[in-house]
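Omission of a single protein chain aside, the complex is shown with its protein chains in their original locations.
Each chain gets a letter, A, B and C, in the order it is written, and its residues are counted from 1.
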Amino acid sequence: MSEKVFRDPVHSLMRFDTEEERIVLDLIETRELQRLKYIKQLGVSYVVYPGAVHTRFSHSLATAYLMKRVIERFKLKGYKVILTCAALLHDIGHLPFSHLLEEFTKEGHEVRTAAIITDKKSEVREVLKSYDPSYPNQIRQILERTFKPSFAVKLISSQLDVDRMDYLLRDSFYTGVGYGNFDLDWLIHSLRVVEVDGDWEVAVDLHKGVRAAEGYVLARYYMYRQVYHHKRGRAAGAMIKKILQRAGDLLKEGHQIFVIGPLKRLLMNSHLSFEDFLSLDDVVLSFAIRQWERSKDPILADLCLRFNRGKIFEVIDLGDPDPEILEKVKKAALSHGLDPLYYVELDRAADNPYIDDYLVYDDKKKKKMKAGENIFLSDGKNLIELSSHSELIGAIRNRTFVTDRLCFPGEIKGDVAKFLA
Amino acid sequence: MSEKVFRDPVHSLMRFDTEEERIVLDLIETRELQRLKYIKQLGVSYVVYPGAVHTRFSHSLATAYLMKRVIERFKLKGYKVILTCAALLHDIGHLPFSHLLEEFTKEGHEVRTAAIITDKKSEVREVLKSYDPSYPNQIRQILERTFKPSFAVKLISSQLDVDRMDYLLRDSFYTGVGYGNFDLDWLIHSLRVVEVDGDWEVAVDLHKGVRAAEGYVLARYYMYRQVYHHKRGRAAGAMIKKILQRAGDLLKEGHQIFVIGPLKRLLMNSHLSFEDFLSLDDVVLSFAIRQWERSKDPILADLCLRFNRGKIFEVIDLGDPDPEILEKVKKAALSHGLDPLYYVELDRAADNPYIDDYLVYDDKKKKKMKAGENIFLSDGKNLIELSSHSELIGAIRNRTFVTDRLCFPGEIKGDVAKFLA
Amino acid sequence: MSEKVFRDPVHSLMRFDTEEERIVLDLIETRELQRLKYIKQLGVSYVVYPGAVHTRFSHSLATAYLMKRVIERFKLKGYKVILTCAALLHDIGHLPFSHLLEEFTKEGHEVRTAAIITDKKSEVREVLKSYDPSYPNQIRQILERTFKPSFAVKLISSQLDVDRMDYLLRDSFYTGVGYGNFDLDWLIHSLRVVEVDGDWEVAVDLHKGVRAAEGYVLARYYMYRQVYHHKRGRAAGAMIKKILQRAGDLLKEGHQIFVIGPLKRLLMNSHLSFEDFLSLDDVVLSFAIRQWERSKDPILADLCLRFNRGKIFEVIDLGDPDPEILEKVKKAALSHGLDPLYYVELDRAADNPYIDDYLVYDDKKKKKMKAGENIFLSDGKNLIELSSHSELIGAIRNRTFVTDRLCFPGEIKGDVAKFLA
Partner (left out) sequence: MSEKVFRDPVHSLMRFDTEEERIVLDLIETRELQRLKYIKQLGVSYVVYPGAVHTRFSHSLATAYLMKRVIERFKLKGYKVILTCAALLHDIGHLPFSHLLEEFTKEGHEVRTAAIITDKKSEVREVLKSYDPSYPNQIRQILERTFKPSFAVKLISSQLDVDRMDYLLRDSFYTGVGYGNFDLDWLIHSLRVVEVDGDWEVAVDLHKGVRAAEGYVLARYYMYRQVYHHKRGRAAGAMIKKILQRAGDLLKEGHQIFVIGPLKRLLMNSHLSFEDFLSLDDVVLSFAIRQWERSKDPILADLCLRFNRGKIFEVIDLGDPDPEILEKVKKAALSHGLDPLYYVELDRAADNPYIDDYLVYDDKKKKKMKAGENIFLSDGKNLIELSSHSELIGAIRNRTFVTDRLCFPGEIKGDVAKFLA
C-alpha cells in the first residue's frame, strides 16, 4: 500500500487515511483503476488546449474524494463506503479517446462499467467482495441507477452529481479557461437529503443554494459550448474517426496493417473480451496511429501523418446543414485526389444543458425508464424543480444546442470559401 | 495556420499574434515541436502526482511566451525574434522519460537540441532559414552558450533563465504542491540588462528584486527536494531503468522481444539517426512496456507488469550508503528468486541548488569552459553576486544535496526492515 | 512622486511607468483621489463579508489599469491618456456608504464626478490642465457621456465598461464568493472597436467572445442577487439610513448632537460646498455613529449602539409586499416601545441585469436622451445586439428583479413570525 493522501491541483490534499477508507486504497491498486492513468479525460482536446492532458485516473480519485466530502456533510454515514467506491469506479468502463470509440462497440461506457464491477475476472470485484460480499452488487445497482434510496444514485449520476462537479472544475483548470468554475464549497454546503414519498432525494437548499445550483448548470453549459464542442477539438476528433474508419475498412477487406489483437477486434466490430477491453488505452491507440504513418495504404498513412503533425482539418460552421454544400465539398476533395469518404466529415455536436426528464435503463425490467434527473430545490417542506424557479435555467431547459460543421483538409479551403461566398 | 493565442493554465492567454511573431507559429507546426506533445515534462512522476502529466510542448510554448515578455520589458527588440525562437526550441532534443534514456545515448539533450537546429533534415531549420538565413546558426549559438552578448545566452540557459521560470511554476501547478511558486511578475519587473566590460549581462535590481531572486532560487531548491527527487518518483524511474536495461541485455544477447527499430538501436547503444530520434517519444516507450508484459522473458514481463499496475518498488533512505546493506538486500532479493541485477537499485539523487561557477561546452574550442552562471544583483553601478549578499542563498551555495536510496520489490520489505532494525 | 507600480491582489502588478503615464501618478497624488482611500467600495457589506473592506481607491487604480490594457490592445493610442485619466477619475464624486447618502443630496455621484473635473478648486483640474488645457473638458465630456467617438464613453460607462470589469472581479475576490468571476483576459482579447455610421462603437467579436460577454453579464447578475442585495447587507444599510434619518430629524428640530459642519449640512439637505464634499468619507460618518452611541437622544443612541455592536436588524422577504404586514410589524415595534419610523424599514432592492436601452443626460440639450448601452457582437460586418443572440441574456433582458423585504429589530422577531405563520 502506498499513498493515502493525494496531491491534486484542483482540490489540494485528498485524503483517504481512515481505517474505513482502506478499501479505496485497495481499489486504486487494481488493474482496472490503474488503467485509467493511460486514458486522457478529454481525448484529443490537447490539440486545442495544450495543457489539457489530464487523465481519468485523477478525475476518478477526485470524484471519490468529493463524494466523501458530501456524505460526511449529510451524516448518512451508512452509505459512505459504497458511495465512495461507486464514485471511484464510475469511469472504469471508458475506452480511450473519449466517446469516439464507442461507435465501434455500440455500447456505452456505463454498461461496461457496471459489468466490470461484477465480472469474475475483475480485480475490482475481488477487492469489493473481500470487504463485503454484497458490495459488488450494491455498487453495480448504484451505477445502473436501480439502487434505493435514490439520493445515492443521483449523487453519482444525475444532473447534480459529484462526477460532474469534479470534471467541470478539472477540465476548466487544465484547459485554462474560466468557464467551468462554480462555487463548489457553497454548493456542497447547500446540498440536502430530503424524504419524498418514502424515498430519499437530493436537493439544494432554496434559500441558500439556488444561485450556486444555477452557476453549476451554467458552468456545464459553457464547457460544452466552448470546450467540449470546440471547433478544432471536434475536427481533431473527426480525424481520429476517419483514421479508425479507414483502418477498420482495410482490416475488413483483408489488408495487412499493424494492429494488436484487441484493437483489431474493436475495429472489426467483433466482441471484446474482458482482457481485450482492459488492453485498450491511449497508448495502444496512439502507437497504432504512429505506426500507420508508414502504412502502405496511402489514405491511412496520410491521415495519420496529418494528425500526428498537428495538421488538423479545417472547419466551417453550417448554419443550416445544406446538403448541397456537403456535396460540393466532397467534389472539391475529389478534385484534389482526396477520397471524400475519409476526408470530409459532417460533424454534429449537440448538447442539452438542462433537461427535466431522463430515460434510464432499468436492469430488471430490461427497458429504459423515466428516472427524473431534475435538480430540486428544497424549502424545507416542498421540492421545486430548478428550471421552474430560475429564469436562466428556464431559458435553456429542454433545449438542444446543435452545431453542424464540415471538416475537411486545408488544401480545399479555398474552394470551400468560394461556395460559401 | 491555426491558433495564434494559446490558453494556458499557468499564464492564462499566451499570444503570438503580431506579424513579427508569425515565425513562432510556423515553428510550432514543425514536426520537431509537435513531437513534444507526446513527451511528458516530468516523465514518470505521475506515479506520485496523478495530475502531473503535462507535456514539454506546453512548457516550450510558455518558455517562448515568457521570453517575449522579458524582452519587451527591456526594449532590446533587436533580439526579440531570435530569443523567442531559441526559447521555443530549447527542449526539442529531449528523449522521453526525462533524463532516464540519456544513459543509453551518452549524449545530453542540449547537444541534440543544438544539432537539430542546423540539421539539414529538420523542419525547424527550414522555417528559420525562410525568415533569415543566419537564424539557424545564431540560435544554435545561443543554445550552445557561445552567442554574444551574454544576456541572450543567460536568459535561455543559466540559473536565471525563462526555462526554469516556467518549469518551476508549471511543475508546481500540475503536481498540486506549493513549493515551486515565486513572484514571477515581480522578478521580471526587477530584471535588468547591464553593460559589463563591453558585454551585456542580465541582473536583478538590488533594491527591488533581491527577495524575488532568492524566492526563485529557493523555489527550485524545494522542487528538487520535494518533487523531482520524491522517493516514489525515483523508485518509478529506477523501475523504468531496470526495464530498459533488461530489454537492452536481451537484445544484445540476441533474444527476440517486441521492439521497433529506433528503440532497438537506442537500447543497443547504436547510433540514432535523425529519423530514429524523432520517432522516440512516450507513446513508443509506453507501448513497448505494455507489450513486454507478455514477453517470454519472465524478468522483463514481471517488471513491466509491476510498473503498469502501479506496483512501484519500495524505497528506503540510506543515511550513509553502507555497502553491506546493499549486499544484504541483494541476497534477500535472490532468496525470493529475484535477480538483484534487475530488482535492486541503488539510487543517488543529487542537486546543487545554487552554484556560482559553471562549466559549459565551447563549440569552437571543443572543450568545457567556465561560463559564470552566477545570478547578479545590480545597484545601477556594480554587480553583486547573489550568494554573497543573501544569507539564505549563501547557506546553500555550492552545496550538493545528495540522497542515497535503495529501491527493491515490496516482497522483500520485511527482510530489509530486519537488516535496518 | 512615489510608486509607479502598484501591487494589486486582483491584477498583480499594475504599472504606470512610462513617460506618457506620468499624468496618472500626478492625479493619484491629488486630494480628490487620496480621499477615496477612506471610502469603502461596498459600504457596510463588511457586516456580512468580513473581508470586503476594500476601497474605491484601489478600484480606481485598477479601472485605469484595465483601460490602459484595453486601449493598448486597440492601437487607438491617441485616446490612451484621456481615457486612462477618465477611468482613474470615474468615482471621485462618490459619497461614503455607497449609495445610501445620495438620498440626502438628491444628486447622483456621476454628476458630482463630472463637476469636480472642471471645478476651479479641484487639484484634479490643475493637474489635467498642466498637461493639456483641453483635458478637463474632454474628460468631463467622456464622463457625462457626450464625448465622440462613442467607444470612449462606452468603455468608461456602459454595460460593457472597464469600471464594471474591475468591480465584479474585485468585489468577488474580497467577499470570497465565486459569483463575480468571468474570463477577463479573453473578454479583453475579444473586444473590437468598429465603425458604425461614422462613429466608433465597442463590440465583442461574435465568434470569439460571445460566451465571455454572456459570462460577464451573468457575473453582474449574480453579484447583485447574491452580494449587493444580500439580506443582511441590506438590513445593515437600512440601519444606516435610519440612523442618518434620525440624526437629520434631530438637527432639523434644533437638537444638539455631535456633528461636524459638512455632515450637518448633508443631513439637513443643505447645499454642500466643494470643501464640504471632500470632507465626507467613511471616517467622518463612522466617527459620528460612534459618538452618537452616547447621544442624549435614546433612539439615535440605541440605533448606533446596535449597529456598532453588530446587532443588525432581522429581515424577512415579502413575496408580495402586503401593506397589512407592514402595519402589523409597525404595531409590534410600537408594542415593544420602538418608534416604527426609525425601527421598521420596507426595503426594496431592484436590479436590471441587462437592458438594451438607456436614458442619459445630455449636457447640451439639457435633457435625458437614449444612449443605446446595448452590448454588441460584431461578425466583422454587422453589429448584433447581445440579447437577441444569446438565450441566456434574452431570458433576463429588460427584466427587473425586485426583492421586497422588511427590516426590524430582533426583539420583535417572534411577533413577526406569528403574523406570517
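In this section, contacts are C-beta pairs under 8 Å (C-beta built on N, C-alpha and C of every residue); 3 or more make two chains touch, one makes a residue touch a chain.
Model, not experiment: these values are computed from the prediction.
Novice: Using the touch definition up top, pick the residue from B:L25, B:V111 or B:L392 that touches the left-out chain.
Specialist: Of the listed residues, the one touching the omitted chain is B:L392.
Novice: Given the contact definition stated above, which residue among A:H189, A:K252 or A:H336 touches the chain not shown here?
Specialist: A:H189
Novice: Suppose we count only contacts with the excluded chain; which residues of chain C make the list?
Specialist: On the chain C side, contact with the omitted chain comes from 2-3, 6-10, 12, 28-29, 31, 34, 37-38, 46, 48-51, 53-55, 57-58, 61, 173-177, 232, 260, 279, 283-284, 286-287, 290-291, 308-312.
Novice: Contact with the hidden chain only, please: which chain B residues?
Specialist: These residues touch the chain not displayed: 177-179, 181-183, 186, 211, 215, 218, 221-222, 225-226, 391-392, 394-396, 399.
Novice: Suppose we count only contacts with the excluded chain; which residues of chain A make the list?
Specialist: Counting over the whole complex, chain A touches the hidden chain at residues 5, 12-13, 15, 185-186, 189.
FYI, only the chains that are shown with their structure count from here on.
Novice: Could you say which chain's mean Cα position falls nearest to the mean Cα position of the entire protein shown?
Specialist: A
Novice: Would you kindly tell me how far, in whole Å, the mean C-alpha position of chain C lies from that of chain B?
Specialist: 50
Novice: How many angstrom lie between the centres of chain A and chain B, each centre taken as the mean Cα position?
Specialist: Going by mean C-alpha positions, chain A sits 33 Å from chain B.
Novice: Rounded to a whole Å, what is the gap between the Cα centroids of chain A and chain C?
Specialist: 43
Novice: For chain B, what residues touch not just one other chain but two or more?
Specialist: In chain B, the residues touching two or more other chains are 12.
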